[in-house]
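With one protein chain held back, the other chains of the complex are shown just where they sit.
Here the chain labels run A and B in written order, and each chain numbers its own residues starting at 1.
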Amino acid sequence: MKKTVHLFFVLLLAVTLSAVLAACGGTAEPTQPPAAPADTPVPPADTPVPPPPAEPVTLIVGFDIQASSSMDPHQMFELAGAMADYAAYEPLVKITAQDFSTPVPWLAESWDISADGLTYTFHLRPGVTFSSGNPLTAEDVRFSWMRLKNKQGPPSWFMGWVADVQVMDDLTVNVILHDPSPGFIMVATAPYLGIMDSKVVQEHGGSADEDSATTDTATPWLDQNSAGSGPFILTSFTPKSEVVLEANPTYWGEKAKADRIILKHVEDPTTALQMLQRGDLDLLPRLDPDLVEEAKADPNLQVDVLETLDITYMNMTCDPTLSVPLSDVRVRQAILLALDRDGLIQSGLRGYALKPPSILPLGLAGVEESMIQPRDVERAKALLKEAGYENGFTEKFYYPARPLFDLVGAKIKNDLAEVGINVELQPTDYSVLVSMTWGEHTAPWVIGNWYPDYIDYTIYTDYWGYASHDWGANMRCEVPPELEAATDIISHGLDSAERLQAVKDWQAIMLDFAYGTTLYQANELIAMRKEVTGFGYIPVVYTEWGQLGR
Amino acid sequence: MSDSQADSRTPEQTATSSRSWPRIRSGAADTPWRRALGSLLRNRMAEVGGVIMLLWCVIALGAPLIAPYDPQYQQIESRLLPPSGEHLFGTDELGRDVFSRVVYGARISIPAGLIVVMVEFVFGSLIGALAGYLGGIFDLVVMRVADVTMSFPPIVLALAIAAVLGPSLQNAIIALILVWWPEYARLIRGQVLSVKRREYVMAAQCLGVDSGRILFRHVLPNVVSASLVKASLDMGNIILFIAALSFIGLGVVPPTAEWGAMISSGRFKFYSWWLTAFPGLAMLSAVLALNFIGDGMRDALDPRVLDR
Partner (left out) sequence: MGIASHIVRRLLLIFPMLIGVTLAIFVVSHLVPADPLAVILDQKAMSNPEQRQAAIDKWGLDSSLPEQYLRYVLNLARGDLGVSFRSKRPVAQDLREYLPATIELAFSALAFALLAGLPLGILAALYSGRWVDHLARVISLLGASMPPFWSGLMALYVFYFRLQVLPGPGRISSRMVMPETTTGLLVVDSLLARNGAALSSALSHLVLPAVILGWFSLALIARITRASLLEVLGMDYIRTAHAKGLYARQVIVVHALRNALIPTVTILGLEVSWLLAGSIMTETIFAWPGIGKYAVDAARTLDIPALMGTALVIAVVFMLSSLLVDILYAVIDPRIVEV
């Protein structure tokens, strides 16, 4: 029953990527032929369409969609929206459930990377059509990415790497980067970089021009419809209720196995499991660890335990105006040492989590369990004494108001009480916390979940390594220059060995500077009806929706 | 004009316009024989209520002696254990003893209810008495503010105020006080107006006794009894409101053991029914007891009942 997806391939991520880069070296060499591995859903153009099933297949996925306020891929930045949009919009390059360390061609048939690592040339797959019937062109790629950039919505930072997108001919597009960025090809797999039908979006007021932030009026339409080339079409979105996706009848590739997929809002995990058990749901991602035994006991259900790259982090400020004690590095180190992460994982998460050494999750090359810092209450006390907090202190601790985080918060409060720190728990609504941490930077001490938006170190290292990024976890921290230096190499270094070493250094510096750490790396637990087929876990986008069937 | 709102209401209307959880009222139109029978029953109920409340007060005061565990003590390895000899009411999601937390919960809900009712009682009565006695502009302004406050359902206004002030027990209490005072002010003002017209007050005025003295020596004692009845009935409601705010997440902050917050924490854990059931039963017993007492006190103190 327990199926564990090993992240072994990911271990070699840096190496393969750099190897690809080195091999490319200016020559136009497609990284992968269109004929992909057997399981990869690449559509052979001449396969006869299978007869339609007698009864329409509707798959209902129970998911918390509270954070979703828009389905416009350039106007939202959260998981449920990304999952839904991935069914409707397709990226140039994909990763697959079988091997998510290697990018495979999708809307781009092949790509070349210039020797300086600055120019990516994508050769688009001919014969791809949008759900409107319009053919995919290079202009659509330019429009989509420039709209993402100029709309200045929450995910516009994805275009931070990109200096320009140039249409070379109908099916060729050049992407010019600001700096060499070995992780960029993985960035291109992100659902926010999916390609839109520029004509349809423009018909509904869409604009990719520089003033798109104020002139673009397509978002209300894109909230209720989609203009992509994917196996599904978004047909309705009701906030806090549901997202409905219907199979795209004119999909250019292998048709979706289900006729309709509904993301149904569920808040209460127990009720959600009940619904699954009674057949009101077909898939229930993010199963509560406390409910795994119940779900496993049900003969109608299957439960998969999957390793993810999702982390639950804890950040502390370095700014004395936000917190005098936390601004002292010794205090932060003491807090890291005083936490009983094993206890948290074993009893709080029923063991369904990993414990990485620092921010970076296990499964990425260079992240090793040997670097894990064991719990040491005595040393923590000594550090606090050294910092002048022998008698402890009181500090506010913010976390998203969710049952699991109540538990995490309480455990942290308990652990730190042992060294005299009085933690004031502040359960805060997610959106309020988001604006506190990412907008106003007023939270001294927070925890949260961090899901990668593409699979590369940089999704973690840029966020924690560059204090200057206003979207980063800067927590008002002037990070040590050696951390920035290591972050630079991870972001821009084209030499794979150097990059790997930087990854190791980066973690050591983070442990020392101690302003952010990963508390645990939770497993993804999904419960499904027995009859559901075709599920394969993919980090970032969750699954290939077109493959799901019954 | 200022009188019309308050006085044009029939007893039934007052019953409905008191807050969203209907209060217990003995019908104003009860027949004498029914009242005799009822009062017997009620007095027995009031006695039962008194005993239960006394018990809760003892539990609240002696919590450290009664509770087998510290309410915050977590045994994270024994999370969500069903009720057993060791943990009478089981353990919660953090491995804390639910029984101990229910016991300590009495230390939050009962004093909080008392504080709100007492502040209301003093503050609302004072304002109402002054308005009734002084009349004029003061009366007009106070009563209009009261009208506006009462045109919101209390849970809506309390929700808004608590949300704006931020989650904490103090703020929940403040929100409830701000929402609830007009009821007392109105009640007392009406009583004052009727007492004011009575002979002995007029006599005192004629004798040149100053207004303040008249208010405190003659008028207040006569009207306090009415609001005492109300206060005893209200305390149960206040306890429910504070629990409701905590349940929503606008009351006490974790890990405080409070009944509403405890129910909230068990909300998503149906397989562990004891998380929700026991704090709810504790609250139900306390509020029911308060309603028994209030009902009985009405018979003993309500001048309208006595007048008949």
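Observations
In this text, contacts are C-beta pairs under 8 Å (C-beta built on N, C-alpha and C of every residue); 3 or more make two chains touch, one makes a residue touch a chain.
What you see is a predicted model, and the numbers here were worked out from it, not measured in a lab.
Per the touch definition above, the residue from A:429, A:482 or A:512 contacting the chain not shown is A:429.
Only one of B:162, B:187, B:231 or B:297 touches the absent chain when the whole complex is considered: B:162. For chain B, the list of residues touching the undisplayed chain reads 1, 3-5, 7-10, 12-13, 15-17, 20-25, 27-31, 34, 37-38, 41, 144-145, 147-149, 151-157, 159-165, 236, 240, 243-244, 247-250, 260, 263-264, 266-267, 270, 273, 276-277, 280, 283-284, 287-288, 291-292. Where chain A meets the chain that is not shown, the touching residues are 58, 60, 62, 66, 69-70, 152-154, 213-214, 239-241, 262, 264, 267-268, 271, 274-275, 278-281, 401, 429-432, 434-435, 438-439.
Following the convention adopted for this analysis, only the chains that are shown with their structure count from here on.
Chain B has its Cα centroid 49 Å from the Cα centroid of chain A. Within the complex formed with chain B, the chain A residues making contact are 267-271, 274, 288, 290-291, 294, 343-344, 346-348, 401, 403, 406-407, 409-411, 413-414, 424-427.
For chain B in complex with chain A, the touching residues are 74, 76-77, 79-80, 93-95, 167, 249, 253-255, 265, 267-271.
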